[in-house]
Each structure stands twice: as C-alpha cells, then as structure tokens.
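Below is one structure, written out as structure tokens; the observations come after it.
The full complex has more chains than appear here; those shown keep their coordinates.
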Amino acid sequence: MDFLADFLVKFISQFQSPTLGFLFGGMLIAALGSRLKIPSAIYQFIVFMLLMKIGLNGGIEIREANLAAMAMPAFFSMLIGVIIVILGVNLFRILPGVNKLDGIATAGLFGAVSASTLAVAIVMLEEEGMFFEAWAPALYPFMDIPALILAIVLANIHLKKEKEGKHTNVEVWKIVKDSLRGSALSALLLGLALGLFTKPDPILDSFYEPLFRGFLSILMLIMGMEAYDRIKEL
Amino acid sequence: MDFLADFLVKFISQFQSPTLGFLFGGMLIAALGSRLKIPSAIYQFIVFMLLMKIGLNGGIEIREANLAAMAMPAFFSMLIGVIIVILGVNLFRILPGVNKLDGIATAGLFGAVSASTLAVAIVMLEEEGMFFEAWAPALYPFMDIPALILAIVLANIHLKKEKEGKHTNVEVWKIVKDSLRGSALSALLLGLALGLFTKPDPILDSFYEPLFRGFLSILMLIMGMEAYDRIKEL
C-alpha cells in the first residue's frame, strides 16, 4: 500500500490533467475499499457516446479530407496489427511455461485495439495540443480486424497440426463480420457512416462534443477502479 | 437485403437530417446483425427527458398564450381521435379474416398518439423550419384519451352482445385515470404543469433543451433497430 501511495502522489503532482486525475482517483478509492459503483447501464452508454462522437468526428473529417491521404496510414495500420501478432506469438514461443494457444490469443489481443484506450489517447493528444488528423480514429478497424483474424487463423492452424485427421476451415469472412458486429466497433462505424453520409454537425456540436470530456472522466474513473482490482488479483 | 440497401441509399441521399440518419442507421446496423444495445434504463430516461422537455415547453407557452386559441384545436384533436377509431373499426369489419376484437384494439391504438412519434414529429417540423404553436404537444392527451376510451367502450359493448346475460359496466373514469398514469403521459403532463405553475425556464434552457436533440438521435437509433426487428418478424 505504501509504495502505491507514493507512486500515486508523484504521478498526480506531475500529471494534473483531469483525465489522468480521474484514473488515479479511481485506483485510489478502489484501494481504499470505496463502495462507489457506476451502474453498468451508465458504463455501456458512456462507451457508446464516446465512440459515436469519435466516429461522427472522423466521418465528417473523411468527407472533407483527401481520401488518398488515408490510404497509406490505413495500410500501415493493417501491417502494424499483423506484425504485433507475429512478434507476440514468437515471443511467447520462446518464453517457457506459456501454452501455445494462450500465447496466440494474447498476441491477437495486443495487435487489436481497445476502444476505451483509443478514446483516452485521443483526449490526451488534444490536451497536450498535439496535432493529429481527425480521421485517425477511422484507422481503428484497419488495425483491429487483421490482428484478430491472423490470431484466429494461427490458432486454427496450430489446432489442425495437433489433430492431423480433422480438417477445420478458417472462415475468415465470418470472423470479420463477427468483429465488426461488436457493440463498440458498431458504434464507431455507425458514427463514421453518419458523419460521411448525413449532416450530423449540429447534434455533434450541441450534444456529443460537450459531453465527451465529461463522460471520458467517468470512464477513466471506472478504468482506474478496475485496474486496481486487476493489479490486486496478480 | 438488396432492395433494402437500395431503399436506404435513396432515402439517405434525400434526407440528410441527423434525425432520419440515426433512424436508418439503426435499421442498417440491426440488419447487419450488430450487437450494439442501448440499455433499457437509458431508453426509459431518454423518453422521460424528451417528454419532460416537450411538456415544460408547452406549459410555458400555454401560460403566455391565449387559452381560447387552444380550445378549438383541443376539440378537433378529440374529434380526430374518435373518428380514426370509428373509421378503423368499420374498415376492419369489412376486411375478411380479422377478428372483431383485434380490429377494435388496432383502431384504438391508431387513434391514440405515440409519445416517441410525437417527439420525432416536433423535431422534424423544427428542422424543416415549419411554424407550429408551442402548445401543440399539449393537445396529445386530448387525442389520446378519447380514442382509447372509445376503443375500450366498443370492445366492451361487443363482448356484452356476445354473452347477453352478463351486464358489464364500462368504467370510463377508471380508463381515463389509467391512461393518464402511464409513464410517458405522466412525464408530459407533469412538464406541462411545471411549465404552467412554476418558472422552470433556467433549467429548460440549460438542461432539457440542449440535451433534447441528442437524446432524440439515440431514440431514433433505438427505434430504427426495433423497426428492423419488427419488419423481419413479418
């Protein structure tokens, strides 16, 4: 407990950004055994609001942007997702005591993107005043899906090798569809489509935009509380 | 699926209003099998927020309006509710294979008003820049209640005719009270009363008004997802 308090004090004094403040605040009250809970309906709604806002913003920006400018970043997003999985799988192969399938699954998750982390990263960049193209979040699926597919393909090949007789087919298209149908990615893609094909600017400016930072602060609080619970489990 | 996509593309290109965009977006992601769900607690809260805002607005407007100007529209609202039920019941009588009671129930529902549809209609009018009296939503109960009562009275008369011996009384006042106690109508009437008898203008301007459009966009999304599920059931 003592080292944790020390760690927290240092971080808080360095990063006084509200985003990090709420994260460490969540960890702190979880460590102190607070009974504060954010209802799960609110959590789900917050994730929807954040990704819808990121999607709408991205869609509007793509509409006004040079599509060719997005092609290279999209390609490299796919590449990074794939490389992380390949590196990860080989790293876990070297490490002793790691089950091969567990290694592939872990590598796949690290190649894919976390929607909440994406939302936090975007706000951190904004707070630091660092420029980024508004369509950057639209690269999410380009990194997410290839990583997940590759991990599942690798796992299937591994399983096939083990029981040679059976011939299991990897249904790539089914995996893509299933990944796109997840609630977080659905909200992001729907936001992108609405930003591209409709004129949602008034709603974005009056509703999604002003609530974004505030809802993110609550998401950070929840993530902080969960992070502490995970650390304690180790 | 193909005709649906075609239909959607045409509509989206014509109506780029965010309100319709979210409706079609909801249908689209439901058709694509998305797992996105808006928690029911959020849905209930959104309906409350929309009707409370419509009520507050209406109440404030009635306070400042000429009450005599509302008398005629209120009367005609009742008349329209009643006429729709009578027309509906007779239409279903002509159609073969429709159970008499089912016909009466359906006609009653069409004579009554849907709170969500009302909210959407109001925003569509605002978006199109079409003028309407702000107390117009206050006509809701005048159309809703007579239609429901007439439908229930007709159903009771029909049942009485079938089993002549029994003498069932239609308790009109009980039906009115029960209708007024519904959560959507309660929120609208409470908003009306608060708009009439208190001074809620600051809260309306700082809270209910700015959130109205945004919450409506989410309601449209939910309605779109539900509409697709219903269409698929047919």
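A few remarks follow.
Per-chain residue numbering starts at 1, and chain names A and B are given in the order in which the chains are listed.
Everything that follows uses one rule, which is that a residue touches a chain if its C-beta (ideal position, glycine included) is under 8 Å from a C-beta of that chain, and two chains touch if they have at least 3 such contacts.
Not measured: the values here are computed from a predicted model.
Shown chains number 2; the total number of identical copies in the complete complex of this file is 3.
The definition used in the following text is that only the chains that are shown with their structure count from here on.
Chain A makes touch with chain B in their complex at residues 39-42, 44-45, 48, 177, 180-183, 186-187, 190, 193-194, 197-200, 202-203, 206-208, 210-211.
If you check the complex, the residues on chain B that touch chain A are 12-13, 16-18, 20-22, 25, 28-29, 32-42, 210-211, 213-215, 217, 221.
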